[in-house]
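As structure tokens, the structure follows; a few thoughts come after it.
Every protein chain but one is kept in place in this view of the complex.
As written, the chains take the letters A, B and C, and residue 1 is the first residue of each chain.
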Amino acid sequence: MKGMVLDAKWDPKPDYTVSDWEKKTGKAITGNAIWHNPTLEVREWPDPKPGPKEVLLEIQACGVCGSDMHFFETDKDNYILYPGLTKFPTILGHEFSGKVAEVGKEVTLLQPGDMVTVEEMIWCGRCIPCRNGYPNHCTNLEEIGFTIPGAFANFIAVDEKFCWKIDSIAERMGSEEKAYELAALTEPTCVAYNAMFERAGGFRPGHFVSVMGAGSIGLAAMSTVVAFEVSPQRRELAALVGADFVYDPREVPAGEALMEHSKGEGFNFHVEAAGVPEITIPEMEKALAINAKVVQIGRAAKKVPMYLEAFQVRRAQAYGAQGHSGHETFPNVIRMVASGRIDLSPIITARYSLADTVVAIEKSMDRTDGKRIEA
Amino acid sequence: MKGMVLDAKWDPKPDYTVSDWEKKTGKAITGNAIWHNPTLEVREWPDPKPGPKEVLLEIQACGVCGSDMHFFETDKDNYILYPGLTKFPTILGHEFSGKVAEVGKEVTLLQPGDMVTVEEMIWCGRCIPCRNGYPNHCTNLEEIGFTIPGAFANFIAVDEKFCWKIDSIAERMGSEEKAYELAALTEPTCVAYNAMFERAGGFRPGHFVSVMGAGSIGLAAMSTVVAFEVSPQRRELAALVGADFVYDPREVPAGEALMEHSKGEGFNFHVEAAGVPEITIPEMEKALAINAKVVQIGRAAKKVPMYLEAFQVRRAQAYGAQGHSGHETFPNVIRMVASGRIDLSPIITARYSLADTVVAIEKSMDRTDGKRIEA
Amino acid sequence: MKGMVLDAKWDPKPDYTVSDWEKKTGKAITGNAIWHNPTLEVREWPDPKPGPKEVLLEIQACGVCGSDMHFFETDKDNYILYPGLTKFPTILGHEFSGKVAEVGKEVTLLQPGDMVTVEEMIWCGRCIPCRNGYPNHCTNLEEIGFTIPGAFANFIAVDEKFCWKIDSIAERMGSEEKAYELAALTEPTCVAYNAMFERAGGFRPGHFVSVMGAGSIGLAAMSTVVAFEVSPQRRELAALVGADFVYDPREVPAGEALMEHSKGEGFNFHVEAAGVPEITIPEMEKALAINAKVVQIGRAAKKVPMYLEAFQVRRAQAYGAQGHSGHETFPNVIRMVASGRIDLSPIITARYSLADTVVAIEKSMDRTDGKRIEA
Partner (left out) sequence: MKGMVLDAKWDPKPDYTVSDWEKKTGKAITGNAIWHNPTLEVREWPDPKPGPKEVLLEIQACGVCGSDMHFFETDKDNYILYPGLTKFPTILGHEFSGKVAEVGKEVTLLQPGDMVTVEEMIWCGRCIPCRNGYPNHCTNLEEIGFTIPGAFANFIAVDEKFCWKIDSIAERMGSEEKAYELAALTEPTCVAYNAMFERAGGFRPGHFVSVMGAGSIGLAAMSTVVAFEVSPQRRELAALVGADFVYDPREVPAGEALMEHSKGEGFNFHVEAAGVPEITIPEMEKALAINAKVVQIGRAAKKVPMYLEAFQVRRAQAYGAQGHSGHETFPNVIRMVASGRIDLSPIITARYSLADTVVAIEKSMDRTDGKRIEA
């Protein structure tokens, strides 16, 4: 089959100590410190075969994530920007949906023809964190499109336990094609959902919610939402999917804007999805409501100068979040789409064929518009 | 001034032991056991004068609550139906809004002309439960329209600390009159909000929510909501303000309907607002999702036969709720209305003058339509 | 090998509808409605062989649980008392510890000689409840000593993922034998821990805690604990492991005693571990502190007449709990024992050889003293 393959050279930075585990597994814990000179092309890749508990999926749609760009974009020394767990070469793509083409012989939950979307985090279910209820922190984690082959390809084989059926979305949409596209948005929405609802415990109806970096703000439907985003196209999209007010943070100081919108009370819930906490969190600190929550979703290998005195005086708390597995997250997001409570379709702004996925990644790199999707 | 006054005779039922506290204060803890032969009329009542920390409000709108009917409706022995704290004679009416007409000399937060809505629970702020953060469980509680004069009247005097400004609602509506009407719905909405969000901790986006008795279901906007209600007019209203499905529980067995809507998974959040838990909770027990919550808002002096084994197997929990004070409830509900996130105006189905409020109560007693309001 | 085997006849009560699933699997969902005329004996049983991910354990200690008695005790129609999931014949015993004798070829976490204790609930890790973080509510649940062979035997084979190492307990005790005995108490302690801390969210230091049925009350060490228990021997044990006050509920009305101990404030946390909620919960309802929690651990196929009005007025909540898996429960309980924070060894009051385990069950049935253990 064909797949969009990223390759890079294992060439640790001089000041980085490669751990024994990294040597043994070939997986870099800090990608940015090891992977040099990345290349990206659509090329031949061996057809996957499903194991006994796996299903073979024919990919129907796959979105471009910020991580996909960070694999290809490089720092001044030509190392990839992405800071986390990675193993190359591999096929990229982890926000996807597909149709079951074949099932392994121990598969019980799915059958050929089923429509599904898939978790990206391949948790073992056996290590101590998994047993304790923390699958996003699995000791033996593999990540689709990061350490094992992803979905910018014709096919993928995955354990059935990572698949979630999307029939309910197809029923509502009355179109399989549309359902596959929407379902490919499930994974990134679940990352936001996990951060906001599982990790930070959500907000109350009536709360003021600020979003730095125009993410899946449709979730925040019961509250006043103010979003900040540098791209004008994305500001338009944010308004379309539910933000009450959208600003360019380079023109409007976020802290001041939030204080004004809340008439001096401060915002109750702050979402950092821009990946620049060293810039955004000091603004949030200027607009903390009493009992406010700050949740960090964006990833950044930066120290953030935090004024904890402000968190004490304002009774505030900060939560670090990663992942999307466990805690009812996938089924709840699927229900929201299926019941029509959220409609994220406006954020899909471009569609590409598999052959053109490298172009999709390159175009995404200007970070001006919405989600690009291979479908 | 004029007020709609309920009077009744202090005539304890033979099997009820009147406590010393009841004797001393003239307040009945169990109204149904003491108040006999109620009468209701609009008549003269002394003009209230604001104390140093109080404001005098000119009443602008006041809704009819189920409790108002329970004061006037009687059991077979002619005792009032309402089971709780009461002292008569008094003016009824506790879901209201008003304009500040006069301020006491130590008032600092309000001035004449301010538009406000008011808590009904007059908590002292000094007893142990108040200090511990439980104002709804104040030891020295007075209740407007229950133990002290209410708002089916021209004026009322209340401590400024129970008043919440509604300018933001007037700004959105562009009409003071409309704002006063909507604001009179704040108190009952806050009772639901307190029960669902403060007491039971809310539900997650995507959760299935069932409501027994068509309450302020607009709150449940991010989830699939199924409501049960015997009155056909109220079923229509429930659909108007956000219920996805509405049934007559006498025709459709609630437990079965909920299991069907959730494709066998059960509902995550059950609201008992019908006041007949002995009938509704056994239905809920048939449709508990794993980790489900049941919250009791309706009041009933009945033993409920609960099958706790079902709560164990389904990992479920039950919460008792009363009141609406504290915990950010009033300001959050006001924000929701002001931001347009909820619009409860369709549930107001009739308007009366003060002189006709007794008729309003009588008509409410058939329990077929929405909120009646004096405005 | 030898094992203590319980057998009974599949003979559904006339008014019980056997489900298709029960027919297909041979597992009774409601044991009491199906299993007739139980017998119990120590006899030969095939030696278990570990699968690829399993370990073979040489049993070192196994406690007698109330469930073990309920398998053998019968109602007036000679059906077993135990209400839940069961499949017979099988070996009983599910509170145990053992030494790893052999490991399957894919085992990575354990090696021969390791000392472990084991979860009783064999959750699949793949069904929807497991993925959602609710292993105690696994759709494909098997239970050691209930539906599959247990630990009143020489050996058992279990997936390594259900085993928790107890080296830390052996280090503290300086004795492997003592460590195995204590470790056999882990599972019942985890049931209490899961109920009190995971399900009901625990209590605060300083809270008043009442326990109906003298369970693992040592957990409650930071609060005033009052326990109620009909057996005089068990009342002594409760005092030994940390209860401040212990009463016979037939002599001292529990509700009154709790109000007296709390000087009228009521108790904050109530544990129902006696399995008679229809008797104990009405007592708890008389002594609810504001914001009190009631947690149901004991199992009973009874309707409980609950006065939810009391839960509303007192801001109280009730939690149903079962199981012990997930949520960090096993490792936390092991840590408590290893750090010396709890010492439950006094509750072991008798030790038996495997050949005498039927006697142990029979003697337990008078429910007068502590834990009997095969060691």
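What we mean here is this: contacts are C-beta pairs under 8 Å (C-beta built on N, C-alpha and C of every residue); 3 or more make two chains touch, one makes a residue touch a chain.
Everything quoted here is computed from the prediction, not taken from an experiment.
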Touching residue (missing chain; options A:186, A:224, A:296 or A:332): A:296
Selected residue (touches chain absent from view) among A:25, A:168 or A:317: A:317
Selected residue (touches chain absent from view) among A:1, A:306 or A:365: A:306
Chain not shown, touching residues in chain B: 53, 109, 125-126, 128, 130-133, 135, 160-161, 325-328, 330-331
Contact set of chain A toward the excluded chain (per top definition): 83, 129, 132, 134, 136-137, 199, 265, 277, 281, 290-291, 296, 299-322
Positions on chain C contacted by the hidden chain, ascending: 193, 197, 202, 204-208, 219, 221-224, 244, 291, 328, 331-336, 339, 341-342
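FYI, only the chains that are shown with their structure count from here on.
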Same vs different contact residues, chain A with chain B, by half of numbers used: same
Leader among chain pairs (count of C-beta contacts): B-C
Between chain C and chain A, distance of the C-alpha-averaged centres to the nearest whole Å: 41
Numbers and ranges of chain C residues touching at least 2 other chains: 132
